[in-house]
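Shown here: the complex without one of its protein chains, the others still in place.
Presenting chain A:
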């Protein structure tokens, strides 16, 4: 055994992968910034919050920037993965676990105990960490901060600063640079600034991150949300129509043309954080076949849950009398069932053969959804859906999927499960986009003939846990629903084997037996069968 591999639990790190003095200095600066946040968190009374907040954000950003420049600009352009598996923080060593515990605790406090962050109740002034962010919130939207504002600000800073790091790391790779600028732009503009400005324009509008599409944005069609939009005239109406259009029209068109990457690794906020701050942990995702099996069950279960839950929520506030509003419960539930049936029938007709054994699983999934919807329709009362209170159903989803799965596990476990465990195992949006990507899209990762040497760099760096090598070494294109198209497998390939492409649907999936390089007769013989 290589003795190097066991060092990662060591604090002292006897490896040669030391960081330079300048990097230690940069780390120090960043830690001072974090210390200010920690002091605020523990209610140390900071006199001039605006000054200290600026200082904290500034120091953290400067620390990351200086550190990254020293790490990457002192070397020639190229792949920069030296020591990834030796460093404690990126190989589930002591610092990895420590960071995981800190992040997880932060998420638990954020979601369930915001008062410990200093969130005031009943109009009292904010204290602690939330209080520290008041000046920034007031500057942007003229109101005091909430825990979500604190979270959004930190989230945005992380994407911007670590995005800068990522751009330097891949400064030889324009795909990576442009993609990273895109996630930085969408986070800063769409998720952070625009909603604040929308509030300034019209403070009755619900918070709406325009790029957050249903079903990722699971509360978009909740009663309070829809009412909030509808009671705000044309702007509100336009927004809710945009929400529907983005799910049912924009998303399918873009996914057909570019695969799910247009969203998952170019626009999405969860993806944005994973690609920037989470980049150091991408190699930790499990590539085992068993993990893939778990993934398929888990993510589709969440999808079923989310479709049924959303339908139920909309259903619960619709009326029965068509004289009041054309969209009644009957009309709604019928159209949902018809819609799902059309999709299911189309997939089975056009792709049934390709699906093979999975067709059965798909049919079961379809039957379960329809049965649940019918069951609900015939048993519900105005108060109850599925014999439980409608609101309870929705809050269960919010707590277990929206908070615990996507936040606490999804991000808190970055240093343990890799940066995309939410995207891979839980995100219902990723499930829908992935389904389309597999079935009906021009996107694939092309394998370059027989050039693969099975080294495994591609699989190792896949944040979604795809065993890319398994396809590449067979000369087969990679057409997997989970692929978010980050392009890192292609970047790290030492032999130029992988290329992300949008091309014709024909021949996209190309199982081969014998690789290019052999005499043509043998290839013909074996591949024809």
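Just so we're on the same page, a contact is a pair of C-beta atoms (placed from the backbone, for glycine too) under 8 Å apart; a residue touches a chain by one contact, two chains touch by 3 or more; residues count from 1.
Following the convention adopted for this analysis, contacts and distances are computed from a predicted model.
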Legend entry - Hidden subunit of the complex - UniProt protein name among "Nitrate reductase", "Pyridine nucleotide-disulphide oxidoreductase", "Carbohydrate ABC transporter permease" or "Transglutaminase-like superfamily protein": "Pyridine nucleotide-disulphide oxidoreductase"
Inset, instruction - Among A:51, A:200, A:235 or A:289, single out the residue that touches the unshown chain. - result: A:289
Inset, instruction - Have a look at A:121, A:174 or A:320 and name the one touching the chain we're not showing. - result: A:174
Legend entry - Options A:156, A:306 or A:490, residue touching the unrepresented chain: A:490
Legend entry - Footprint left on chain A by the chain that the document does not show: 1-5, 14-17, 76-79, 81-87, 172-175, 178, 283, 288-289, 446, 448-451, 453-457, 459-460, 469-470, 473, 487, 490-492, 494-496, 499-501, 513-522, 525-526
